[in-house]
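Following this message is one structure expressed as structure tokens.
All protein chains but one are shown in place.
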Amino acid sequence: MSTRPASQPACDLLSERFAAVRALTEALVMQLSDADATVQSMPDASPAKWHLAHSSWFFETFVLRDYVAVYTLHDERFPFLFNSYYEAEGSRHARAARGLITRPTLAEVMAYRAGVTAAVLRALPDLPNEAIALVELGCHHEEQHQELLVTDLLHLFSCNPLEPAVWAPAPKQPVAVPPPIRWIEGASGIVEIGHDGRGFAFDCEGPRHATLLAAHALADRTVTNGEWAAFIADGGYREPRHWLADGWAWVQAEAITAPLYWREGDGRWTRFGLDGRRAIDPAAPVTHVSFYEADAYASWAGARLPTEPEWEAAASAHDPHAGNFLDSGGAVEPRPSTSGPAFFGDVWEWTGSAYRPYPGFVAAAGAVGEYNGKFMSGQFVLRGGSCATPRGHARASYRNFFYPHQRWQFTGVRLAKDI
Amino acid sequence: MSTRPASQPACDLLSERFAAVRALTEALVMQLSDADATVQSMPDASPAKWHLAHSSWFFETFVLRDYVAVYTLHDERFPFLFNSYYEAEGSRHARAARGLITRPTLAEVMAYRAGVTAAVLRALPDLPNEAIALVELGCHHEEQHQELLVTDLLHLFSCNPLEPAVWAPAPKQPVAVPPPIRWIEGASGIVEIGHDGRGFAFDCEGPRHATLLAAHALADRTVTNGEWAAFIADGGYREPRHWLADGWAWVQAEAITAPLYWREGDGRWTRFGLDGRRAIDPAAPVTHVSFYEADAYASWAGARLPTEPEWEAAASAHDPHAGNFLDSGGAVEPRPSTSGPAFFGDVWEWTGSAYRPYPGFVAAAGAVGEYNGKFMSGQFVLRGGSCATPRGHARASYRNFFYPHQRWQFTGVRLAKDI
Amino acid sequence: MSTRPASQPACDLLSERFAAVRALTEALVMQLSDADATVQSMPDASPAKWHLAHSSWFFETFVLRDYVAVYTLHDERFPFLFNSYYEAEGSRHARAARGLITRPTLAEVMAYRAGVTAAVLRALPDLPNEAIALVELGCHHEEQHQELLVTDLLHLFSCNPLEPAVWAPAPKQPVAVPPPIRWIEGASGIVEIGHDGRGFAFDCEGPRHATLLAAHALADRTVTNGEWAAFIADGGYREPRHWLADGWAWVQAEAITAPLYWREGDGRWTRFGLDGRRAIDPAAPVTHVSFYEADAYASWAGARLPTEPEWEAAASAHDPHAGNFLDSGGAVEPRPSTSGPAFFGDVWEWTGSAYRPYPGFVAAAGAVGEYNGKFMSGQFVLRGGSCATPRGHARASYRNFFYPHQRWQFTGVRLAKDI
Partner (left out) sequence: MSTRPASQPACDLLSERFAAVRALTEALVMQLSDADATVQSMPDASPAKWHLAHSSWFFETFVLRDYVAVYTLHDERFPFLFNSYYEAEGSRHARAARGLITRPTLAEVMAYRAGVTAAVLRALPDLPNEAIALVELGCHHEEQHQELLVTDLLHLFSCNPLEPAVWAPAPKQPVAVPPPIRWIEGASGIVEIGHDGRGFAFDCEGPRHATLLAAHALADRTVTNGEWAAFIADGGYREPRHWLADGWAWVQAEAITAPLYWREGDGRWTRFGLDGRRAIDPAAPVTHVSFYEADAYASWAGARLPTEPEWEAAASAHDPHAGNFLDSGGAVEPRPSTSGPAFFGDVWEWTGSAYRPYPGFVAAAGAVGEYNGKFMSGQFVLRGGSCATPRGHARASYRNFFYPHQRWQFTGVRLAKDI
């Protein structure tokens, strides 16, 4: 992240932004019961209550504890409970056991949040620049947890045979199925990618650097549910030649036959979402597919996935704030595209690039240096942001990353090809 | 169970008993949050909410659905959620996923309970005898789940690093350490054991039958925490010769060094209980030990565990309702014995008998026939009842059973020897 | 085991017996390659080479090392490799890794055997009585390993898609399907069972003691392959009500649909045996069924399994050396019975009795005390001996034991019922 000094108006802006981020997180859980917020449905996911507390722990630890002389911990036992993975911050509660913590209650965690929020707002005007930078980092960190909170909730509710809806469904508009993909030729030769240091970015987005692109084209939109249903109907999940070896092993071990949350009945596909179980919308982007599935689909379609540089070179011409995001209003789900090429929102797009450091990358110093760099093995990069991403959080240089089998995020597919 | 016809006063008595059982269950959860009642801490345990609902499902299914013409299911989706293991009742929610059901909420489950309770009370006067017998069975069934609800809660709270207390602690009275064990010679020759059919019993407690006992003696009390600490101090958990081979494998695989919930610090042992973490009481019966531990302790002590017939022959001379039970008032925990030999309450006592059918055993007909007989492999019998057992639930002929490694119930040890 | 003093003729007899046992073991492996004798097909089984060496280690350790002053270990590294489970003898090679020991070679192990055999024969005349008893124990121990060697080989060869035959097949005689089971009423009232101390027995077979039998009857023969095929055809493996709960879980987890080594093709059942794959013989006793299967079959047939005392009371009237044993000549496989009731040979018969100590049982002192007693949890007793048991090894009081899911031994079923 950048560590520029903060002027007074910058500080006011940051206070506003900080308060808005905190408020959005709390809005997301307004309709949850204590139990909804406590249970963990799989080791990859965390309880909503944990997200609420962990994002507060981040501010409490790296800002209040380290930079506010008079601050006393809200509860001395919370750091053990709510540290996620920062080894430098000491031992911590086992990740897979986060769902066993029925106390503190949701109300107690909300009180913890309120205390931290107030303390940060009080402290902000007097914080040194490096602490200001940590508050800004903390806002982005909390935005990441907003998205996880939503996708973890969706997973939890999907495990309940009653399939309850988290939120009410949106009224459905009939939408024409989009026209076939159009191929847009990308830049070739030397291009620059990576964050240029103006405004906030995570450390892994830089340094900005030159890279060399061969001739290629990207699809003008992501793959739709209707196209995916055709892949299934063509035996896509039964034919090993489309699949990476690890992907095929995963398909067989887990008996995968469709995207996560899809179910077939009477020859029709439905999907489970935050508004319960409904028919798939053939015009909307497919989501909840793993990298293995994305790669297999591309192989079946005679194409491939974009690389990070190809994607970023194309996307940087577009507005990262236009699109279907968490705060778009209405249902949190991918929507059919209605106009020209879009790269942001709806679904994260799997790239074919393994998540590795850019040339010249150096992790940040201190505990926050554990933020990104240590995850640079075994994962693939996704780009663009989803319907569960807060709007301001998206950037052309943003590098999201997950393991190739994971698919409980809103993940989708854009095709690419050599030309 | 027995299936005698019910006279009118018998019906009134049963109504009273039914209402009392239902009320006690509800009293147990009064201080729980929705989250406390929803989370499952291990596959062996179930959420409190599940116990609340399952014990209602039992009455709804086997009494209301089958014997009350006008009854409509409270919710058609509940049988799938709240059937435990009755294969004849169709498919059901996976046991290990019971903790993922955040909806219905605790309040909704309490409403389910209230509906079932009212419907059963309304129906009782007109029920045929075999349904009356099922109501009686259902009361005993619910009492079993009262005990499980308490021990499952204890396990859940033990998984929280904050170690919250479920209930307030009892004031501690200083208690003299009990005198050494006295050996009481048991009956030998032909003795009769098993339930004689007067009053309620589970099917596995009969038929009453003759058995042959060799000369033997039983200890007049169970092993205490102080004695167990001596076993530990003597290297009891590090010396394979005391242990059954399967027990030794378990000790090594699970790194077992003390009873469940015990922890050492500064050379002193504490235990976690429903009142939080406290010092062990050396005079109180040891509890939360597995069959493997019980057997190893007996081997170390130069003794053995009692057999079922030995235990029952000795215990049948004592009052099964005297003792420290769930409804004794005060803390739910084993207490130091203050007078002569006692066989009921405080802790379930591991016997050396595998849980197998008595000669002439025939399982009950219908779905309730799955109640006991199908569990007759791999488990050992415990006798007597514990501090978490409802008082009226204990009987000399009662056969409780668990796998030899399980120890989250209030399980303890009485020694026996050949003479 | 008994520990009587040995007179000179007894010593000569023992020398003969010892030499014969050693020779039979070696005859069993004559047609095996080094590889056949080295590979381990599952943790429950051991390589033939290991059996060859372990049975030698037993004599070397408990007789030669402990009682022969001038004896030097054949190889100081062998005790670590070839101790099976004797904790008192120190650490040892992991059981599941026995198949990784390609050196020493089969030839080197045969040389080890020859050295131990010669040393024991040399030492025998001067051994004290307790060592003589250990030699006798060692012979019986080696006979147990002969049976395991044969059944482990069968399992190994069954894992090879080529399904090679260990030995040539026997010519098949057409055999009439046996008549329906006849029920033989057993003794009731007080009967004595257990070994009486005359001749050799393992410690777990005693003490001889009185027990009480209720009225019952046993089938005059074991269940046949033809009868088992009818159980399968009737949906026996698909109907949970026949099964113990643990058994049903095993059937589902392991997708069990028939006895081990059975396969269906073109509507006909074949089985794999030491002579390769062949059609099942409907008249021969079914074998390679687990306790769970045996219990389910009995339940389906409206019967139950015999208890240990019932079986022993009935069997003690019969000659334990008559029957189809390992040294019967011809194929090692169960054969159709041709005459009246028989209790020995062909297949081990599952009883309904858990393997637990008899009243008054005390394990032998020293390392050999680990022989039996420590296995007395979780297993069920089998009686009678099989086609892979050396003839002299069978006794009415013999207690074999395995876990309820195990079925790679020649295990079968005799029915019993209350009358």
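Some points to look at:
Order as written gives the chain letters A, B and C; numbering starts at 1 within each chain.
Throughout what follows, contacts are C-beta pairs under 8 Å (C-beta built on N, C-alpha and C of every residue); 3 or more make two chains touch, one makes a residue touch a chain.
Since the model is a prediction, treat every value here as computed from it, not as a measurement.
In the entire assembly, the chain absent from the figure touches the shown chains A, C. Looking at C:14, C:37, C:52 or C:286, the residue that reaches the missing chain in the full complex is C:37.
Across the entire complex, the residue among C:81, C:249 or C:322 in touch with the chain not shown is C:81. When you scan C:99, C:194 or C:273 for touch with the missing chain, the hit is C:99. Touch with the hidden chain on the side of chain C covers residues 33-39, 41, 77, 80-81, 93, 97, 99-106, 156-157, 159-162, 164.
Within the entire complex, the positions of chain A that touch the omitted partner chain are 85, 87-88, 190, 209-212, 214, 240-241, 243-248, 291-292, 295, 304, 352-354, 356-357, 359-360, 370, 374-378, 380, 404, 418.
Note that only the chains that are shown with their structure count from here on.
Viewed as a contact network, the protein chains form an open path, each link joining two chains that touch.
Ranked by how close its mean Cα position lies to the mean of all protein Cα atoms, the top chain is B. Taking each chain's centre as the mean of its C-alpha atoms, the one that lies farthest from the centre of chain C is A. Chain centres here are Cα means. That of chain B falls 38 Å from that of chain C. Here the spacing of chain A and chain B, counted between their Cα centres, is 47 Å. Between the Cα centres of chain A and chain C there is a gap of 59 Å.
The set of chain C residues touching two or more other chains is empty.
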